[in-house]
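Moving on, here comes subunit A:
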Amino acid sequence: MQQNGATGARVVGAALVVGGGIAGMQAALDLAESGIQVYLLEKSPWIGGRMAQLDKTFPTNDCAMCIMSPRLVECSRHHNIQIISNADVVSLTGEAGDFTATIRKRARYVDEAKCTGCGICIAKCPWKTDSEFNLGLSKRKAIYTPFAQAVPNVPFIDTDLCMYFKRGTCKACVMFCELGAIDLGQQDQYMELEVGAVILAPGSDIYDAGLSEEFGFGRYPNVLTSLQFERLLSAAGPTQGSILRPSDGVEPRKIAWFQCVGSRDQEHPYCSAVCCMYATKEAMLAKEHLPPGAEFTIFLMDLRAFGKGFDAYFQRAQEEGIRYVRCRASALTEVPGSKSLLLQYENERGELLTEEFDMVALSVGMTAPKGVSELAAATGVALNSFGFGDSSPSTPLETSRPGVYLCGTFRGPKDIPDSVTEASGAAGEVQRLLASGRGTLVSPKEFPAEMSQVGEEPRVGVFVCHCGSNIAGVVDVEEVARRARELPGVVYTDHVMFACSTDSLKAMREAIVEHRLNRVVMASCSPRTHEPLFQENVREVGLNPYLYEMANIRDQCSWVHGDRHDEATDKARKLVAMAVARSCHLEPLYKLPQGLSDRALVVGGGVAGMTAALSLAEQGFPVVLVERESQLGGLLLEHDTLSSGRDSREQVSQLVERVQANQNVEVLTDSQVVSSIGFVGNFKTRVASRSDPTQRLVEHGVTIIATGGREYRGDEHLLGQHPGVVTMGDLEKALKSDDPRLRQAKRIVVIQCVGPWDEQPFYCSRVCCTVTMKNILRLKEINPSCQVVVLYKDIRTYGAREEMYTEARRAGAIFVRYTDDDQPVVQAAGEALEVSFTEPSLGERLTLAADLLVSSNALVPSAGAEELSRVFKVPLGREGFFQEAHSKLRPVDFASDGAFLCGVAHYPKSVEEAIIQGKAAAARACRVISQDELMVGGVVASVEEEKCTACLTCVRICPYNVPIIRDGVAIIEAAACQGCGICVGECPAKAIQLLHYRDDQVLAKIEGLVELMAAGSVAR
Partner candidate 1 sequence: MSTNGFEPQIVAFCCHYCASAAADLAGSMRLRYPPNILVIKLMCTGRIDLLHILRAFEGGVDGVMVAGCLEGNCHFISGNTQAKRRVQYAKQVLESIGVGGERLEMFNLSSSEGPRFAKIATEMTERIRNLGPSPVSRQKKEVVK
Partner candidate 2 sequence: MKAGSKLEQALVEGRFAVTSEIGPPKSVDAEVVRRKARLLRDHALAANITDNPTGVVRMASIACGLMALQEGMEPIVQVTCRDRNRMAIQSDLLGAAAMGIKNVLCLTGDHPSLGNHPQSKPVFDLDSLQLTQMVRNMRDEKQFQNGEELNPEPRLFVGAVENPFGHPLQFRSVRLAKKVNAGADFIQTQLIFNIKRFREWMQEVRDRGIHERVYILAGVGPIRSAGAARFMRDRVPGMDVPEEVVQRMAGVERNEARKEGIKICVETIQELREMEGIAGIHIMALEWEEAVGEIVETAGLKPLPMRLAASVSPER
């Protein structure tokens, strides 16, 4: 049954994820959540990877750190994830299901167990060098962390810079560390890990711009890389978000971006896939940052806006005045004195122009990561000719070695959502491989029974942390602790040097027991980083973790009021009083187990749907696969070959066979979903079949929507009116049936980007350019003398697909660019056609006779998408495709729990991408249905039925469509509630409360403050 299951007898329920960037983190979390122990190995001393360096992300302009740092924290505290940073893989022996990985953990010189991340060592270290994180735009110390949210929050000593390692002197860090965490004698450690599978996600490097000497990077101070520019944009970056010229610190008025630096050239014959969009983003953000009047120009060959929402983003950039010049910039000179930069270039009309810029950003491409050959050698996997990880298009996430998978930019250049999708997909592969070992190596932490606090008056214990001198250096910690004793409910106070140190945690536990504390207030650092630790600590002595409250007197007090000790102490007292007041109102909350169905409902039987279904079925989950048509296969049924060269029939029929052979999959063809109710883990969906009018009721835990799309059929370019005009899909059929017209044609004209653009804004169908290249090569194969002319707007052969473009050109295809304002015109000329268009370099209109005109028509959403979006209460996006929860980090989830999407239903994509997404959706779904029960509750909305007037406000306002009205009252399923409290803030009957953030609990903070102020002992 488990066709891809491990072959050996032993299946180890653990996996090694190599690389702690966004892809590695995603894979680790997906695995950890589905019951697999994860070792997350990171070469550098901290996880986070490239994304941590980005300011915002296209096309939503989401702040990169905002969306990523919760993932960092989640990885760092997940019980099933062990982060091994500053480490390399030395060797990997064994086989799929049962590997032994040898790891070298390089010396960090700081004891991770002892260090609390207080940062005093960094402050005291006297030695500075260029910051790698800020790419030389700022300095860092010899002992350092790269950014505030670093995980693990433990510094690292750069032995090349540290005076102790160079000369044997200094030791400032050792002297100031009160925890004795600095260990200058630390040695590299070797360890052996038993794992069932490995995921390689080491990422990529950026091209070394210094190698392109013509641009003067490194010589001309005002030539930056795009990543440096990203740091300039960042509010937390070296200039706090001011864009300043390195040469003189002046704001530039004219900035240019040069695309394809280290991409699409002889040495890098691939497209780096992200640069057009990030340059567009950087230009738009720069416009926001600089005073009006500044000019922004992007020099590019093709605008590769091939992803969801990208074209709209590009449109916005143009509206905002970002200038795009179609020209590959070739060299720069610096203007002596001003240090501005002169560019000579030829525009599309062939005119030679010279333009001066104050600053130039080089849009550097992605290259294989440094040290990749060592990693490949150690893990025994093959690399491709560019040095990226190698895989086959039909098994895109498998390396050459069974049991070792790959994802992210290590597989080739790609953006964040594609990396995240691949990471989930790779996790899906591992879940499948290790299905029988799931849950064997992870065990939930055992806690003692909770103390009962029923009927007890609050007995609050307040612990005030010095955080070394971080807090105590500013705030009079002892005074804060002493005065806290006066607050109502407080029976115990203490102040500790480092609350998060092992000793202090133990002392806290003892105090809770000894003084029968039933509320604990910690006045220390940020709850975002430390709350889980302290909550777990109180739980260890039987106190419900929701009876714990925190006052942030460090990040939001001592650190920002360092020059005002008395006022900072007053503020700390207020924060403590507020926390104490709230703590008295806290009540224990429990996450309760709720049963669930482990069945998945997959809607749509194309490649993505079948892949997702199989991925789950092969690990033993029952799957119902609903297909509207009478046979499985979807869009691919009518295709000829895939861009990989593989026969599509073969690909489809193999999948169909596997689906049909798998007894865990129940296939319902000729069927459609009629209605669906329920919530994550417990959906009930009715499916009607064309042949059998009785509706099937399917009970399922998760839903995967994979309803694909269809080729647009309009009447543009005489389609449907002249037999010589066919769509890209028709051409596939013609190729498949060996249509004699193809062998006879003397000239075939292909027009790209045809769609219903009179009715809706243009979007890129992502696959057409690549398919056109594939078809050119196929046509040249069967009819070498045929001339193929491609009229295009932009060629968007992103990633390695660029090579096919190169090949197509080599094969003699002619490419002519057209614009929206100057479209090609097709006219009938008897049986043949005449196509006229403007040749931009000549600036003249040409007319060509053609035997066949291929219209590359857009992929549009499938006809039933709107209906389905209503049935499942999941949204559609602007283009009519289904809208994922978050375009960057939750690319295959819907916002509502338990619903996922994949394939063209999400957006047009290649077969390879659809397979990856299918696997990714399965992996995400597996996180849910691999649980024996869902733990439900905690911070969720709760309805007081007697008060509810069924006014529907919550039903209407909830962004996740969770509340429903049943029997005259609102029901909010705890399993589905996301805990935002939007409905709570709106309910006119006050019938809904957000647990842990009840009105009285929120207002208690204000009352605590008011009472303290009224007492008069604290300054206003």
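Criterion applied: all candidates are chains of the complex that A comes from, given by their letters.
Here is the rule we go by: contacts are C-beta pairs under 8 Å (C-beta built on N, C-alpha and C of every residue); 3 or more make two chains touch, one makes a residue touch a chain; residues count from 1.
Keep in mind the model is a prediction, meaning the values are calculated, not measured.
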item	value
Touch assignment for subunit A within the complex, options 1 or 2	1
Residue ranges of subunit A touching candidate 1 (in the complex, touch as defined)	55-56, 60-66, 69-70, 148-149, 234-236, 240-241, 526-528, 552, 554-557, 559-564, 567-568, 570-571, 574-575, 578, 895, 939, 957, 959-960, 978-982, 984-986, 994, 997, 999, 1002-1003, 1005-1007, 1009-1010, 1013, 1019-1020
